[in-house]
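Structure first, commentary second.
The other protein chains are all here in position, but one chain of the complex has been omitted.
On to subunit A.
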Amino acid sequence: MASTPSYDVRKSTLSRLRPSTAAGQQLGSLPSPHTPLSRSISGLYGSPAGGYRSEEENLLVFELGSRCMQAGFAGESSPRCSTKYSPDLERRVGDYRRWAIDYEPPHRPLGSGETWGWDHELWRMDIRDLDLGLVEDKVERLVREAELKYFLLDNRTRRVALVVPSSLPKPLLSVLLGGVFNGVQAQTITLLPTAVMATTAAGLRSALVIDIGWEETTATAVYEYREVHQRHSVRAGKALSEEFGTLLHQELRNVTAAAGDVSEDEFTFEEIEEVMTRIGWCRCGAGPEGHGKEIKIPFPTSHYPNTLDVSFDRLSDPAELALFAPEAAEHDLDDHNLPLPLLTYDTLLHLPVDVRRVCMSRIIITGGVSKLPGIKRRLLADLEALIDKRGWTPVRNYGSTKKDPRSLSHPSTAKSAPISYSAIPDDDGTLSNSESNMDREFDPIMRKISQLHMKHSPPPVEGVIRAVESLGAWAGASLVVNNRVRGVVEIERERFLQHGLAGASAAKKDVSVVPQRQSMGPGVRGVSGAAGERGSWGLGVWA
């Protein structure tokens, strides 16, 4: 793929780090022009063959989601900090207004649908009207503030493992990398895919990872540490929090005499989100959990009564509507908005039969919304009901599934005809990206071999629905890095600052057409023993 102009964004970052003209001329006139920025560092640690020496390095793990950044040290079980993004991040330095006694926060309209919570997002998958430069500014500030408050790093080399979804659009990946490189002055950044890391954090090699995030729920089938299939649904945190907003406003209207006076954004986004995370839950069948109990929710800043009584049962409604949609008619559902059980079922359905048998017994439900109590139980119960009802015959066809169902039942043909997974036809430019994730060579022979080798172990659980708890993608990356496993994609600071992701795209032309293979560039260099120039790096699943 030719490098697109959008990656030129990197050039500006490079030059931003340079002194501007006056200084530039001065440096240029020196007899031996030197790269100002990281020379001293690379001089010390430049040896490419050097393995991990964690005593001499700061190994950091960052997980960047669209709403939240988790960051900490490799080898620790939990991140040191977990920062939710808020519009406050955009304040100017030295703006102390919000600490003034008479400060009133600016009124922020809540938005709806797409724009719901917009100003609390760090980024969106749909990058069409995203100011990428602004995203980079924010990431850089988030990362710098995390270092300043939580890491307090000494001057040892900093290496970062960055956990990001494999479906991340490349321009977005580029600005995230730029933000992290500059924010924490990292020497290298290793990219680790979220779903695979969630799998390792469960002690597994294969799993079906249901990541219920903010913007979307992603169902990813991971087989032997590789993402083999992925589907998305917009039924996720964003939709859920909007439903909580609707619920609160309805309840307020019920107790207000002049219900018509209750505007559409009487509650702030923060208040709604707090209700969701503190007392939201998810019901399963006609359970007696609620006991008809009333919850008194205080709203100290509301213009209306300072508390709102909401029945506990009612607080499970938003999850019903936003995530499960039991009443939704079949024709209202498409590939974008499948209810979570159906999304899970569909993902399993589209897997080769023996991959499915492995994955269905290793379901990992993760992501921010997975903390909503009851959601895992409900999702699994609904999934079992679906399987009971429909079995594994791919009769239902949602949207763009074009694949011949026969290839499913004959995985041995998969090699000659690589399974082309139907990527969701995003019109936002992420299509090519997600396609290359999915459209990966699948090698059943290798799988057989691995099974041969496994025969001394107890037989793995297969073919039944079973859910496994994961410590989450952050912890997975922490484990991986702590065990000196080098990432598939390792990006060096100076290469990136000079060439950006375009450097990777250029390098990959002369290697191979299968993305996974180029990504072995950095992975195998130590093995080959050629300790010369560090090989070109590729982008792995992000290519």
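Definition applied: a contact is a pair of C-beta atoms (placed from the backbone, for glycine too) under 8 Å apart; a residue touches a chain by one contact, two chains touch by 3 or more; residues count from 1.
Operating definition for what follows: contacts and distances are computed from a predicted model.
K.L.:
Out of "Zinc finger, SWIM-type containing 7", "E2 NEDD8-conjugating enzyme", "Ubiquitin-related modifier 1 homolog" or "Dynactin subunit 4", what name does the UniProt record list for the absent chain?
P.N.:
"Dynactin subunit 4"
K.L.:
Of the residues A:63, A:140, A:317 or A:492, which one touches the chain left out of the display?
P.N.:
That would be A:140, which touches the missing chain.
K.L.:
Quick one: which of A:92, A:107, A:331 or A:389 touches the chain that's been left out?
P.N.:
Here the residue in touch with the unshown chain is A:92.
K.L.:
Can you say which of A:256, A:277 or A:498 touches the chain missing from this structure?
P.N.:
A:277
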